[in-house]
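The other protein chains are all here in position, but one chain of the complex has been omitted.
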């Protein structure tokens, strides 16, 4: 779960990380008054897309009145398909230098990873490797101040900034642990008249830790309505651009099914991992979601392990009887209770393949026909 | 630093450990009103002495009016030489069972230690070893719930209480770490109508962690005025009952000096470790504190390492010139700048021994003479 | 022979009285695995499919010489369960549970490293040494003993491949599921090293997918292996930036792409199958059959 910049900065402020004076507005009421209290002003659209600056999502009005106008304009904007959620009106900092610092998780090393650079303010991927400092964290040690001093030294920060940077990193790490963060990123970390200030705040919270979220933690939704519906029944679903609807059980096998569709010259309409052990009801609902995307054809690839083939077959029968299945449905069904499943399908006038290649080839062929 | 029961219970409450409804009173105003809101009442004197129950420090009044009287009486009481600081008016619990649980530090193993027993409510030293459960804590694991379940099992708690106990122990450990505790002890932990409640709270905070204390943390003083004065200049000082004042530099050597006084048939008036590296001013002040205890004689045992003998000698000279030294002063002075020190003493008409046995023997002899 | 678990493994099931724990205990027993005891707080004294249930791991270990534990506890309790097993001295741990918080996984792995515990998962189908023992949720029917070691990130895809191997007459020494989360215990490299040492294993099948750089790291080790490696990778058609099912499958920063993985594996000498049903044929070739 990504948080908007203003939410991240609220948490930064609470955890003692310096941020510019600022306030979020969801409409323009009060904007001018607040702006009047700032010596210099920046208005930033709150949207979870990258590159909002280049897309015109950040403005530098010269007066309180101009700020109100800018806020109104930005609130009406759509950036990379996402409507602007709010605007953050902030004190515009005097920028002496810009740094980059982030804490994330390195899955390969199974440890938190600190990434820092004295060349901040730009996309970190554009910074040459030799200007990037990386240090893994031992969770049994955490980040003590010395860790920050060593990072600062490698970054080439002067002594006067080293202590501030070190205190900041300790706080960032505490926040990273306390809020189950996947990512805490400050870019740029601005040096302004001798003080280090987080000019931006990127904070991604681990969705799996939702049960520990403090109540006040805001929720940000990036998924489509259908993806949400699928999530509600425990199914991973991602919409894509192709023609063939896909349902399989397991992330790897679903991905492989997409690959095989591609291999046979077709294009998938979606990724749908119905998971292991989905029963009749969940499978029926998943199929309904699939149908709502209006694919040209649907291919179902079930290797029954925990998932029982008869449960799956019953779901198809149920959907066919109730809302109907208006597109060709190609089913590959093997594994636990395979025979019972095939029999249920047969009674509904449907048949099943035993091998994945035959099933996908058939689906691609049917989709091509539909397209004609 | 030991906290009063009501302070400990305030912290328990804040950390989610169940305690009886209660309130501390420093005079009897409001006691009756509060007592009237309780179904059954207990009034406990807040004093840092053990065995306050046996000393009459706990009362069970039958009514709100009786509670007010009891509070007045207890507030006027002195228990084991300590005046009652406050009274805690609490709901008297229905007691089904009494357990014991504590977390402290095992210096030998360098680890936190959990001590628990199903036989609570009495002095834990009176409980037979086989009824006491002890588990060390790995600070890299902390106390997870399973730890509490295993302790509960060893204590013989039924399943219904195991979960509660386990949650309690997790909270106790978090508190132990968060507040730099030397000891968190609940005795008795009461089972009351199926609920585990901390009927008492003993909490000792590490004095060395004072710089981390949150501002609200209350302070409890157990030391005498002289001991406080000594602490203010960084000197360890404990008053004893004998006749010979003692000053030495280092805890071990001070203790050994006391032992040697005993060996020669004398009795020490105090323990004073002037520490390593004390300068003239600190040493002079220490001597003044010593003199204020009116010893029959004083023995000073300085093995100069970081401590410089001339600094020490100058302090004695200074005190002699200003307030005077009305009792015999026996000085053993060796080590760093020894010659300069001896010379300073000589100019003041004082002399110094080189060996500890001679010095102490002399002091004991002089004290005996004074006593005549 | 096999790796990690075999006929001598004495197994504990944590969360044995839950729906999943109960069902898969029956399946593991049916497969012949030595499931000695289960743990379920507050349920001590019960039995599940004839397996005695204890309140704590320590209590179970007083009664049985347990060597490995499999965890079916819901995600919020996994950290507690894993620490309980590790603190009690268990050195092999299979964590089936999915949706375990990332920071709990970090804590578990750090403690496992300190105490030299082998962790499989979380979010794994487990491990099976066909004909010997099983700690996992894979179907019993699709495996048969033989010379092929299989290590996979993803469950069902590995079933597909194991099933194909079995139907092609190619049995397996051990099949290991690393788990689909961003932070898991065993890595491809560690499992490959165990297969390299295992006398039964003659060839290794690596089933990977896009995202992360585990396959690229494994390639460094594959270069040094004496045994042939056959790989299959899911995700050749995945669009960049979309999260597909589990955290592993994110393409970030131009690393972890299908192309980079295929290139690294091929360069290291592994044969990469373009389609899942081609794996068995490549294995047969690698075995010189």
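As written, the chain order gives the labels A, B and C, with residue 1 at the start of each chain.
Convention: a contact is a pair of C-beta atoms (placed from the backbone, for glycine too) under 8 Å apart; a residue touches a chain by one contact, two chains touch by 3 or more.
Please read these numbers as outputs of a predicted model, since none were measured by experiment.
Can you list the shown chains that the hidden chain touches?
It touches the following shown chains in the full complex: A, B.
Would you mind spotting which of A:76, A:128, A:159 or A:232 touches the chain that isn't drawn?
Only one of A:76, A:128, A:159 or A:232 touches the chain omitted from view, namely A:159.
Check each of B:13, B:140 or B:163 against the chain that is not shown and name the one that touches it.
The one listed residue touching the chain not shown is B:140.
If the hidden chain were put back, which of A:18, A:108 or A:145 would touch it?
Missing-chain contact among the listed residues: A:145.
Given that one chain is not shown, which residue among B:40, B:209 or B:323 touches it?
B:209
In the complete complex, the non-displayed chain touches which residues of chain A?
Residues 138, 140-141, 144-147, 149-150, 153, 159, 162-163 of chain A touch the chain absent from view.
To test your reading of the contact rule: which positions on chain B touch the chain that is missing from view?
Within chain B, the residues touching the omitted chain are 105, 107-108, 110-112, 125, 138-140, 177, 180, 182, 206, 208-209, 211-212, 236, 238, 240, 248-256, 258-263, 268, 271, 273, 276, 303-306, 334-336, 355-357.
Everything that follows uses one rule, which is that only the chains that are shown with their structure count from here on.
Ranking chain pairs by how many C-beta pairs touch, which one is first?
Of all chain pairs, the one joined by the most C-beta contacts is A-C.
Taking each chain's centre as its mean C-alpha position, how far apart are chain A and chain B in Å?
55
Give me the residue numbers in chain A that touch at least two other chains, ranges are fine.
In chain A, 140 touch at least two other chains.
Can you list the residues of chain C that touch 2 or more other chains?
110, 114, in rising order.
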